[in-house]
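Notes follow once the structure below has been shown.
Here the complex is missing a single protein chain, while all its other protein chains stay put.
Chain naming follows the written order as A, B and C, and within any one chain the residues start at number 1.
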Amino acid sequence: MAVVPSALVIGGGIAGIQAALDIADAGFKVYLVEREPSIGGHMIQLDKTFPTLDCSACILTPKMADLGNHPNIELFTYSEVVDVNGFVGNFEVTIKRKPRYIDENKCNACGLCEQYCSIEGADPFNVNLSKRKAIYMPFPQAVPACYVIDPERCRFLLTHDCTQCVEVCKKGLNAIDFKQTEKFETVKVGSIVVASGYDLFDPVLKPEYGYQLYDNVITGFEFERLSNASGPTTGDIVINGKKPKDVVFIQCVGSRDKTVGNEYCSRVCCMYTAKQAHLVREKTPDAHITVFYIDVRAFGKGFEEFYDRVKLEGVKYRRGNPSEVYRKGDRLVVKAEDTLSAELVEVEADLVVLATGMVPGKGTVEIANLLKLSRSPDRFLMEAHPKLRPVDTPSDGIFLAGCCQGPKDIPDTVAQASAAAAKALIPLSRGKVTTEVIISFVEESICRGCGFCVEACPYDAIMLKQIQQNGNSISVASVNEVLCKGCGACASVCFSGAMQQKSFTDGQLLSMIAALGEQYA
Amino acid sequence: MLKKTDPEIVAFLCNWCSYAGADLAGTSHFHYPPNVKVIRVMCTGRMNPLLTLSAFRHGADGVLISGCHPGECHYMEGNYLARRRIALFRKLLGFVGINPERLRMSWVSASEGNKFSRVIKEMTEKIKQLGPLGLEEE
Amino acid sequence: MNCFILSKNNLNDFLAALDSYELFVPIRKNGITVLAHIDDPLAIKLDLTSQPYLVKQTIFPQTESLFTFDRKKGIKAPSFETNHKSQVVFGIRSCDARGFCIIDPVFEEDYPDPYYIHKRKSTILIGLQCIEPFTNCFCTSVGGSPSSTEGLDLQFTDIGESYFVEVITQKGEEIIKVTAPFLSCPDKNQSVKKDEVKKDAEQKVKRKIDVNQLSQKIEQIFEDSVWSDLAEKCISCGICTFFCPTCYCFDIQDEIIRGKGKRLRTWDSCMYSEYTAHASGYNPRPTRMERLRNRIYHKFKQNIDRYGVSGCVGCGRCITLCPSNEDIVENIETLQRL
Partner (left out) sequence: MDNEKLIAEAKTVLLRGDIVGIIGYQKDSQGFRVSPLFVRDERDIEKLFFSPLCWLSLVNYLTLEKGRLLQKGNPGKKAKVALMVRGCDSKALNQIIIERGLSRDEVYVFGIPCNGVIDLKKIEKMFPDVQGSAQVSENNGFYHVRCNGKSHEVPKEELIADSCKHCVSPNPILYDVLLYTPIVVKQPDYRDIEEIDNMSIAEKWEFWREQFSMCVRCYACRNACPLCYCDDCILERLSPQWIYRSVNMSENLIFHLARSFHHAGRCAGCGECERVCPVNLPLMLLNRKLEKDSKELFHYTVGEKAEQKPLLATFNPQDPDDFIF
């Protein structure tokens, strides 16, 4: 069966970007779908990256640019996959484009409109630490470099009483177009890479840490924006106008924690905490920095070294999971048991940073249902085999990259993305898909069309079809030879014996049984 | 060589776990009684309980159906499907006076050669106690 | 013809005296009366009140091994030396005895069937005169009678305290020899009583069918739609044929268990669609209509054309047992009305 020589990548974070680039470089068409107005994902929001401390944006933006300009890549930003049909080699994907109200081809990101726009609101790119206009570009290096209008805020869209941006843009490229509506496009692809990423644990679920109660309790991710030169504070770590002198980091917030249903380790928190501790030290040399931890897991290349370095920089590591954070004057007190010295410690702090872990992204959950992918107990997407098929899914032609499959750091993500790309390339470069030998088949003349086999099939490989039989049209089962994996579950639920598995037909099994009997006698 | 009086067990093993497990038992020289004769199926999900009846009819005194541990099925669900059917079918056997112990299942992974030999030992012992079923007679 | 009297108290002793034979007697089991093979008549409770089922089993078993085969030993066919015990079947009704006479030619003519013939020869049939015919009996309409002795070797008639025993054949005499001690000679009014019993038994058969011109009739209406209407309620199970004294169709199968093969013949039924299915998949009698028509044809036309006698003995079992109440008497009436 012929294969459509193109691939779909769901998600425009580092995983999706890497996978898309690899497939496209191999010479195949790639459709990349990203729900946000720009690709870049979480990584583009990070400040420095451990353990090498190179700036996240500096290493990512070139890749984003490559991707934006790649002749083989068609970009669907501000879009969502809404439907997937078919099977390996022949998927049919429906994509919804949300209206930007701005013509991508005309807008050159001059930014005039933004200056004239009078509406302001929180800026999610800076985790709501700063403001952004109703007409905005997510961040300066956004790909595509094109403005978007926020339908929840734009006065024209809400009340039709403001056309500032239109006026100013008319003078130039006249790119603003309020007539835009949702557009649905269908693309055919041979394989799919799922890179739908993760969300961060919401520390409100750990009320003892007082997040949102005290404005000097922040998450690690907010810290990234704070310490980022392009962030709201242009890189100075300032809380309520003061540079914090005493900083406490709390690790494993929402990871390794049964009470919130996340037993797993998020694998990055130890190291980004170490990195952030280092950044504080760098920016405030005389700060007192304490890190509360359960265990420090510095398993990656150069990780342990970095951890040691940070400790030498006078960052105090205390083993213990804080029980409470409470206010004292305008400062905070972090209460914990140091399980090494077995003493109760209370550390005063101007800033408490919660190292929140990863949870499966909202998008990931939707995609799982859409593609009928199974999920492991940790609720991340499940791979076909934990050791031998870590980027495959049970359904052929669909592969996993990045944190949708489980928490991982950037190098692992990139590695997995390339692996997924390589896997996704197999059917594409093969040009055809081969079917199993031992798949099921239907004896249509005796099939009752009861559909029990349809229920039993774990691969949705069986469906009922209408055929003409002596005059009237009756429904019988039919096997999709590409999807069928040959487990035979269908054959064993078939009452009439119409459904049979090649090489394991009832007749063959019965003869084997009879032959065994003969052998004994 | 088996004597006529020896219990006879037909084992249906799934291709991915138990068949490999049995193979491992052999290659790693875990001993087990010779009373078992193996039929390979791709997945225990293929096991229609009526096949076990046929095995009894052709002289088996016991039937073993062995597959991957729950959640490890190569085909995701086959072993669950088999488990439900056999659970119900055993009840029916017991009801008509065929000791349900003659029909057992086991989860044996590809790495559990020792478990496979243990299962066969236990099963053979049990069937020895129960004696011949005699469905091959009229 | 010799006649004797057997006191009812001596019946079990009479049967016990037949220990040199395989003995089959009617007993009650699962709410029906069947012929059971027994060793100790004294310990058995006979059921002589109702019509025993599956009498033909005794001579034409439902499953009969024609020969056995084996990879090592090759083919082994049974031998028919009559050195082994012959059998006595006690307590059957006239209709069943007649049934054997009707199927005899099928197994004896053209290609004599040693299995049947041997069994038939070595079987002694002892009949029991019907006193109260059963609800669906209509033997008198098809050339039979509750008191017919056709096919029997001995016939018993209940005359109150004792049985009036008529010896019909040479085989019957054998039985008399071994049971003489329990028999006495009948007196005048005993034989009168016997004749009365027989007479009003015949009177009591209520259901009647009109077989006059029937075979010509059904020939004319072969294509008539009436057949579909008659067959509409049939669920095409095998009851009517399996329990019919004159249905003899069989299927031949090879069956191998543990290396030991058997060529068997087992009853088959023209009520199954599979009965006429060709290897090609074509089936000349695809629906219940053709099958029911065939059954009536066989009984009331083909058998007459070929053997000069109706293939139905009027025992009424196919009516009594039919799940969907196909009633051959009503069916014939319907046909005759056309």
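In the analysis below, contacts are C-beta pairs under 8 Å (C-beta built on N, C-alpha and C of every residue); 3 or more make two chains touch, one makes a residue touch a chain.
Every value quoted in this text rests on a predicted model; they were computed, and no experiment measured them.
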item: Visible chains that the absent chain touches, using the contact criterion stated earlier; value: A, B, C
item: Hidden partner chain, touching residue among C:L54, C:I175 or C:A201; value: C:L54
item: Selected from C:C101, C:I117 or C:L321 as touching the chain missing from the view; value: C:L321
item: Option touching the unshown chain, where C:N2, C:S20, C:Q62 or C:Q203 are the choices; value: C:Q62
item: Where the unshown chain meets chain A, residue by residue; value: 446, 448-453, 455-456, 464, 471-472, 475, 493, 495-497, 505-507, 510
item: Residues of chain C (touch criterion as defined above) contacting the omitted chain; value: 29-32, 34, 53-54, 62-63, 132, 134-136, 206, 228-229, 232-233, 235-239, 242-243, 251, 253, 255, 262, 264, 266-267, 269, 272-274, 287-288, 321, 323-325, 327, 330
item: Missing-chain contacts mapped onto chain B; value: 49-50, 53-54, 57, 66, 70-71, 77, 80-81, 83-100, 103-108, 115, 118-119, 122-123, 135-138
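Methods note: only the chains that are shown with their structure count from here on.
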item: Approximate Å spacing (C-alpha centroids) for the pair chain A, chain B; value: 44
item: Between chain C and chain A, distance of the C-alpha-averaged centres to the nearest whole Å; value: 80
item: Whole-Å gap separating chain B and chain C, where each centre is the average of the chain's CA atoms; value: 47
item: Set of chain A residues in contact with two or more other chains; value: 514, 517-518, 520-521
item: Residue numbers of chain C (touch at least two other chains); value: 257-258
item: Residue ranges of chain B in contact with chain A within the complex; value: 2, 4, 8, 10, 37, 39, 41-43, 45-48, 51, 54-55, 58-60, 74-78, 81-82, 85, 136
item: Contact footprint of chain B on chain A as seen in their complex; value: 374, 394, 438, 456, 458-459, 485-489, 491-493, 501, 504, 506, 509-510, 512-514, 516-521
item: Partner chain C, residues of chain B touching it in the complex; value: 57-59, 136
